[in-house]
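What follows is a short report on a single structure.
The complex appears here minus one protein chain, its other protein chains still in place.
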């Protein structure tokens, strides 16, 4: 506990700079930069509509395929003269919203299944096992490909589909922790007080496993971003006119030789974002919960 | 051991059945293949005839059982596009995919594992940090970005290598590299942490304390024990030899299973898609099964447990 950065222990006068110094001592530089980048991404995701210089579909036919550095289009334009910067900001928003929604769904779904397996054992446990086997047997990309291609892609379906990614990790953790908690210790004690199973799981076991689950979310989140951008790259994820990081790369690919910036800008954002989450997640994992791989 | 083997076999069978059912349900429920294949302007009689021809007029569950039955007898359906057996179409593409994935797997193994082990043995050194950073970079860069970057550098800018197609061995270089980079990163990081954990174990410290030479400690004590977790990851990689190439094959227009899948999905060629899903699932399940058995062989503790 003592190693986590704590601003409250600082003498009040030196406040601001001392806080930075303390952070520097406790957070490695790479992790710090990663966290800053993620903060930037979150701010962009929230304020994208306010800071976008152009509408993402607004075409400027007079300056098509303009190179970055153009006075009115900092990151250049695409083949239809649409502003790459605006499209990039919107794409960040879309990709992050999808990944965030899917991560939540996956965590809720997996945790619920894990708790159910711990509570009812027997048949439920076997069912969860079969589901996990199924997921292991069919690579997620392949499964999503089949589902999206045949049902057609919509934002809602995409989020739900991505929400099935990584659930088995939460299920495994939640089941293991719930079983060990209810066979002995506080959960058994609360059962003995006469609490309903619902109360035991929601009020007691869930808060106790939350930190482990949150840490696993940092593993799932970047993987979902990659998965979504991969699908969008193949043309099966987010559909035009909406834009995501993956589908920007996918469409930018056509102009790889003549206008590489269309593809490079979103590719760079994907790389740095997943890298940042991985670095920050690793660090968080070491700090909070060394038991999760 | 026999009971253990039997349970695993049963689980594998259930999994494959689940995949078949999934494929069937998703593909049949999602839309009318007759409409898609024949187009909107075709007269109703032609649509009906098409449905009858392919058994699409039967209730869904009859179609399902007919499908399972025919598969058990080795009949995997006929491609609705070119009227040839789906399994043949799929199998024709397997060699092309393996031409990419096997060299990529070899690259992952011969670069990833030694790099990870080296980093673990020289912990906190400059090389260790370098390996970690490269490894993280390796698996956080999506393969489509990596592939396009390589094309941009080696084909577009330098003009050294071809950017697509399957004509010469030169065409295979970029896709193989693209495919292997993520796996190298994962393996390096995984072997590093497995090795570090083993090196901290009492038996390894005992061995070096009692005077066993360091190379002997590494080769005879540490590596065999670290290999257990590494095998899981490698098993997974073997399992995805066929499935792992979808994106890369698309980037480099490589005529393998992945491209066939993307194309067939676009055409709604049910039989072919089902067949590919099945082939992929079987490869995955079989390699998982082998990993489970290898586990027992590598880890005597597990062997003892499963004997009960």
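Going in written order, the chains are labelled A and B, and every chain counts its residues from 1.
One rule holds in what follows: a residue touches a chain if its C-beta (ideal position, glycine included) is under 8 Å from a C-beta of that chain, and two chains touch if they have at least 3 such contacts.
Quick note on the criterion: contacts and distances are computed from a predicted model.
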| item | value |
| --- | --- |
| Hidden chain of the complex, named as in its UniProt record, picked from "Phenylacetic acid degradation protein", "Septum site-determining protein MinD", "Peptide ABC transporter ATP-binding protein" or "Molybdopterin synthase catalytic subunit" | "Peptide ABC transporter ATP-binding protein" |
| Contact with the hidden chain (one of A:65, A:179 or A:195) | A:195 |
| Contacts of chain A with the absent chain, listed as residue ranges | 184-186, 188-190, 192-197, 199, 204, 207-208 |
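Just so we're on the same page, only the chains that are shown with their structure count from here on.
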| item | value |
| --- | --- |
| Chain centre separation in whole Å, for chain B relative to chain A (CA means) | 23 |
| In the complex, chain A residues that touch chain B | 129-130, 133-134, 136-139, 141-143, 145-147, 149-151, 222, 226, 229-230, 233-234, 236, 246, 249-250, 253, 256-257, 260, 263, 267, 270-271, 274-275, 278-279 |
| Chain A-touching residues of chain B, taken from the complex the two chains share | 11, 14-16, 18-19, 22-23, 26-27, 30-31, 136-137, 140-145, 148-149, 151-152, 156, 240, 243-244, 246-247, 250-251, 261-262, 265-266, 268, 273, 276-277, 280-281, 284-285, 288 |
